[in-house]
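Before we start, here is the structure in question, set down as C-alpha cells.
One protein chain omitted, others in place.
A, B and C label the chains in the order they appear, each numbered from 1.
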Amino acid sequence: MKITVKLFAGVRELAEQSEIVAELAQGSTIGELRKCLIADFPQLGPHLTHAMFAIDSDYASDDSLVQEKSEIACIPPVSGG
Amino acid sequence: MKITVKLFAGVRELAEQSEIVAELAQGSTIGELRKCLIADFPQLGPHLTHAMFAIDSDYASDDSLVQEKSEIACIPPVSGG
Amino acid sequence: MIEITHQPIDSASLAEQVQSPDSGAVVLFLGISRRKTDGRETTQLVYDAYEEMAVKQLEQLEKEARDRWQLIDCLIVHRLGVVPLGKASVAVAVASAHRREAFEAGQWLIDSLKADVPIWKQEHWADGTTEWVHPGLSKID
Partner (left out) sequence: MIEITHQPIDSASLAEQVQSPDSGAVVLFLGISRRKTDGRETTQLVYDAYEEMAVKQLEQLEKEARDRWQLIDCLIVHRLGVVPLGKASVAVAVASAHRREAFEAGQWLIDSLKADVPIWKQEHWADGTTEWVHPGLSKID
C-alpha cells in the first residue's frame, strides 16, 4: 500500500517537500514505516529517528498499525509556545 | 508621653474612631503600649491581642521602643488582595 | 512599579505594559471580587489600607522579587474603596526572560501581598450586613 506522510518544520525544509510517500506491505506498523522512510530518504535520517508519528491526528507508537486510509504525519520534536 | 495610635478596618469600626491615645512612660515598648490599650479599651481586647503594630510604617515587635514623635499604627490581621 | 488607586484597575492594559522584546514570558495575576465565599453571597467588597505603609511594603516586595528573580518588569496595583463583583481588586504583572521565573515571582508576590501588606477587605453580604475580614480573629458581633 502507498502511505503518504505529512512533513512539517525542519523535516519539510530538509525534504524540500511537504509530503513523502512510502510503499509498505499491508499490516505494517509505524516502526516499519519509520525504517522504510529512513532507507528511502537517508538525508532525513536523524530527524526521522527522533520524530514521533501521528495517525489521524493522534500520537502513535512504533507498534501502531498503519492503514491506507489513515492520515499519517511525522512530528519532529515540537517547539511551540 | 502621649502616644496616638492609628486604627484601621475592624478595629476602627469597633472603636468608632480612627485614632486612640495612650499615656505611656518614656522608654515604653510596643508590648507595654499593647497592654495599656487593652486596659483602656477593653472592647478592643481580642483585636489588640492579635494585632501587629507598626512604627513609622514598618512592622515592630513587642520589644520595639515607642517614641513620642513616632507614627504608631495598630495593624490587625490583613486581608488585602 | 507599584500603585494604590481608588479607580478601576485597567486589567486589559496591564499585560501589555510589561511586554517587551527582552521578555519571553509575562504572567498577569488578577484578584477578582467573587460573588460566593464559603457559600455566602457578597454584593460588593470594600478595601481600606494604611496607605503610607502599604506603599512602602509593596515597594519592598517589588524590590525583593527583583532580587530573587531576574525580572524585566514588575507591576503591582491594588484598588481601594468599593470594588464591584467581577472586578479586579489587585493585579500583579511580571515579565522575565523565561516562564518559570515569571510564574514563581507572580505567585510569590500575591502570596506575600496577602500576608503582609496592611490592606483590609470588608465583605458586604447579600443579607445587608458588613464584616471586616481579619483572618484568625473571630467575627465581630
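Operating definition for what follows: a residue touches a chain if its C-beta (ideal position, glycine included) is under 8 Å from a C-beta of that chain, and two chains touch if they have at least 3 such contacts.
This is a predicted model, so every value here is computed, not measured.
Note that the absent chain touches A, C when the full complex is taken as a whole. Residues of subunit A in contact with the chain left out of this view: 6, 8-10, 13-14, 46-47, 50, 54, 57-59, 73, 75-81. In the full complex, the hidden chain is touched by subunit C at residues 11-16, 19-36, 85-88, 95, 97, 99, 102-103, 106-107, 110.
To be clear about the criterion, only the chains that are shown with their structure count from here on.
Centre-to-centre separation of subunit A and subunit B, using mean CA positions: 73 Å. Rounded to whole angstrom, the centroid-to-centroid distance between subunit A and subunit C, based on C-alpha atoms, equals 49 Å. Distance between chain centres (mean CA atoms), subunit B to subunit C: 26 Å.
Looking at subunit B, one finds that none of its residues touch two or more other chains.
Contacts with at least two other chains are made by no residue of subunit C.
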